[in-house]
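A protein chain is absent from this complex, but the other protein chains hold their places.
The letters A and B name the chains in turn, as written, and every chain counts its residues from 1.
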Amino acid sequence: MELYKLDLYEASKGIKDRKFSAQELFESCRERIDSCEGKINAFITRTDNAEPITENPYGIFAGVPTVLKDNLCTNGIRTTAASRILGNWKPPYDATAWKYLREAGAVLMGKVNMDEFAMGNTCGNSAFGPTHNPNDISRIPGGSSGGSAAAVSAGYVPFSLGSDTGGSIRQPASYCGVYGMKPTYGMVSRYGLISYGSSLDQIGPFARTIRDIQLVMSVLAQYDPMDSSCFREKNPDFTHHEDASIKGKRIALVKEFQNFTLDAPIAEAMKKTQKVLEENGAIITEVSLPVVSKYAVACYYALAMSEAHTNLERYDGVRYGYTVNDAAGIKEMFERVRSYGFGSEVKSRIIAGTCLTEPSRCDEYYVAATKVRTLIAQEFIRAFGECDFILQPVTPSLPHKIGEEDEDAMKGYETDLYTLPVNLAGLPGLSFFTGYDDSTKLPVGLQLIGPRWSDSEILNAGMILERHLGSPKIADGGVK
Amino acid sequence: MSELTFTPVIGIEIHIRLKTDTKIFCACSTDTDAPANTNICPVCMGLPGSLPRLNHNVVEKGMLAGMALHCTVQPRSLFFRKSYFYPDLPKGHQISQCDLPVVADGYIEVHDAEGKLKKIRVNHLHLEEDAAAMHHSASDGRLEGASTSYVDYNRAGMPLGEIVSEPDISSSAEAVEYAMNLQRRVRYAGASDADLDKGMMRFDANVSLKCSDGRWGRKVEVKNMNSFRALERAIEFEIKRQKKILQSGGEVLQETRHWNDAKGVTSASRVKEFYRKFIVEPDLPPLIVNQEWIDRVTAMMPEMPDVRANRYVHDMGLTQEAADILTDDKATADYFEACVKAGANPVRAANWVRTEVLRVLNETQKKISEFRVKPEVLAEIVRRVDDRKLSTTQAKEVFDYMCANDCVLDDVVKKLGITEGGVAGNALAEIISNVIKANPDVLAEIQSGKDTKGKKFKFLQGLVMKESKGQAKPQEVVEALTAALKK
Partner (left out) sequence: MKLSREEVNDIALESRLLLTEKELDGAVKYINNFLDILDSFKELDLTNVEPFSFAEALECPLREDKVKAFTNTQGIFNESEHVDGSYFKVPRIMED
């Protein structure tokens, strides 16, 4: 048995039951990485050259390897956000999410690729080159957390962390054929997560089973005073209940989304999933989200960019990261550092964000967007008065080939329509595996979303779906 | 053509450092004496991934300062990001309540040109973080030709309250009185030490002129004043400069100007400032202050100096001048009131405090909290003078000795040769002289040599003893009386 193929639950149990050692698991994963990484390019920084160190051999993760998206700060370990501007920055502190994992015994194999500052949905917009989809290395893994999704899909590690600002966990999870959870905003501490759109960002897990997602969530979802937007209304229970049921649950489709075209494999997956839900006693209904369907994309980008440009003002080369030493003045220094350090996509978003918050345009765009967001949040609250969950696609199509990016950038954004409203309303969303497309053999994922703080209920429904639709297999990673 | 007249229209923005142990958004110390760049952490250094955490005490001190300026606490306020690129700003933006402040709508009274009281409205006080300190000189102390600036992030994230006035001020004198009054009041409230030398209080002024022909000059923001004198001079300079422009038919530009204290001039800011609308700080939910908290802080508010001075005038019979001097500093006023509480006559205690106590403190450069003569002791000295147990001269002697030495009152009296609880020296001489004056016939008898048996002498001696309430020593009385009769 190749140990790298074990899921988190099995691996952790195996170590605790002394069926194998953490060292053996670690080495099996490292071999797997060595054999695939040349094709996949998931890593920015590998930390698997030393002996595995677990802080807690009795913790939930007890020596199980993991990887982190490279926008999560790791004490003394290079953290880049896939940008040149951070250079070889080694944070002097740990992100809370990583600290919780570490304390539960997880072992870090490295930091993985992403779109620069999480801006993008291909994982190709990185200073460290594109990551390839382990299911078909000619295709994108999705993004921005593409490295985290690819690492789990390829069997590098049983679970990983990413971040989701407008779909950055759910979309690559779907493209790579793994489970990915975007928790309720406020559920997981953002302390140590390099901000993109602070009011939208949330950290979440990738794994190959729902049970593993539940395990990781049980560790991540702890209150942290370091993040003022992290709070608890009630403590969520992520215990795995085999007998959980969706009987009588009202699961809605969004009326307005029916007008948008879906690629055949995704439309089929929708039908198949509805059938499974109905067979398990759920009631399929419909809700209407007119404002969401029409205005969410514009609203999202207006807010994400307005927040992003202020989050990126700190990169000036004085205290960390890429810098120049021969500038004649401070303005020149800042300009040279930022012009070289940021990639084109990031620059465009900074300029757009600056533009939207200029005094002459602020009310028309930024303030208007914050009001549209209120309408969107209210619309979801209303919708969840009529249903328990919403079932919808993650994307309208399967992952495209690397290098075939749409020339029209804004059209690329519209493919985010299914994911980003969830961030605007601060809702939880699960990207789940439904099976493989017959012709392309690519995995097909869908999304289940619920009201705020319904994370564990969504996972219970996800467990039933997993039981009937099957769990994803480890992708070949370009290696036969 | 009649001569044009100009009315200055001035608004002031004052930053005060709120008195807390830690910075506004992180647990770093606010110690101003710490070596450079020792009180720093990921948050105040703006490291990627760090997030702000609001200090409870900053809010409370902001409320206290606001209440001291007659402001109302706002139940809901919000933080914003105010962007500008400068190396003193680690995040490239300042977190500030600028648009939705924690307290608003107050006033401070000043005297106008005719000496009448006038209200200067305070628009609001908002909470914000300070920027890092910049030293524009070489590390070896060279100033001229230095090619680098040095940044000390200890100051980054220090808690500030920015107090914005309405443009109700009409002269530099009013501006200075406003600022001094504000300083006194926030110190009273315990909200800020407002120590100008330590940069804990800084001024910006918006100055414009209204011309009698109906023209309005544009608003000019003058920055970088760090003392009352600088505030006064900068405003005066700016009024003159703008007047000159308007008189010659020119136009005053809306701009930001910097006050150069060494040269005594304002000059146009060389860096273009971008006025950007602020975005909501997404990392800090709204600040909610409930009524219970407001009540608690209200209860903490001490009596303000003007109210206190009024009470001294009306209830204690002090002059306005004395009352103002005593209430200038809260500790002095507290000392004075402790004296009165310990039984001293208010008017005389006031005289003692404003002349003797303040003189000694000034000479020794000490704070009243470190002062050796405790208010109860001063009260006792005042009382003994009233009871004629000490003459005024003796009392001052005793007081001066006690200021310089650790000792108790009765020991000092003994040590200085002042008879224990007695009447001697000048006091005794005074009594004797009064007794003699009141009995000219007895004096005449003695001086004529008729008092052979000394009965008349004994009579006078008895009167002196009686006047001294038995506190004079018989031997001394005999000697002093004999001497006095020989004159």
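One rule holds in what follows: contacts are C-beta pairs under 8 Å (C-beta built on N, C-alpha and C of every residue); 3 or more make two chains touch, one makes a residue touch a chain.
The model shown is predicted, which means the values in this text are computed figures rather than measured ones.
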Worksheet item: Any idea which chains on screen the missing one touches?
Response: A, B
Worksheet item: Which listed residue, A:P57, A:P92 or A:G281, touches the chain dropped from view?
Response: A:P92
Practice prompt. Looking beyond the chains shown, say which of A:Y365, A:F389, A:Y418 or A:F432 touches the absent one.
Written response: A:Y365
Practice prompt. Kindly state which of the options A:N135, A:Q214, A:T273 or A:T354 is in contact with the chain not pictured.
Written response: A:T354
Worksheet, complete the sentence: The listed residue (A:R84, A:H240, A:K272 or A:R319) that touches the chain absent from the view is A:R319
Item to complete: For the chain that got dropped from the picture, name the residues of chain A it touches.
Response: 75-76, 89-93, 185-186, 199, 225, 228-229, 231, 233, 291, 294-295, 297-299, 301-302, 309, 316-321, 323, 325, 327-336, 338-339, 342, 344, 347-348, 350-352, 354-356, 358, 364-365, 367-375, 377, 408-410, 425-426, 452
Item to complete: For the chain that got dropped from the picture, name the residues of chain B it touches.
Response: 20-22, 26-29, 35-42, 45, 47, 53-59, 78, 85-87, 134-136, 139, 146-153, 224, 258, 260, 267, 269-271, 274, 280, 284-288
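The rule we apply is simple: only the chains that are shown with their structure count from here on.
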Worksheet entry | Gap in Å, rounded to a whole number, between the CA centres of chain B and chain A | 57
Response to the item:
The residues of chain B that touch chain A in their complex are 42, 45-54, 81, 83, 85-87, 90-93, 149, 151, 275-277, 279-280, 282-285
Worksheet item: So in the complex, which bits of chain A are touching chain B?
Response: 71-73, 79, 81, 86, 89, 91-93, 95, 190-195, 197-199, 225-229, 306-307, 310, 312-316, 318-320, 330-331, 334, 354, 357-359, 362-363, 366, 370
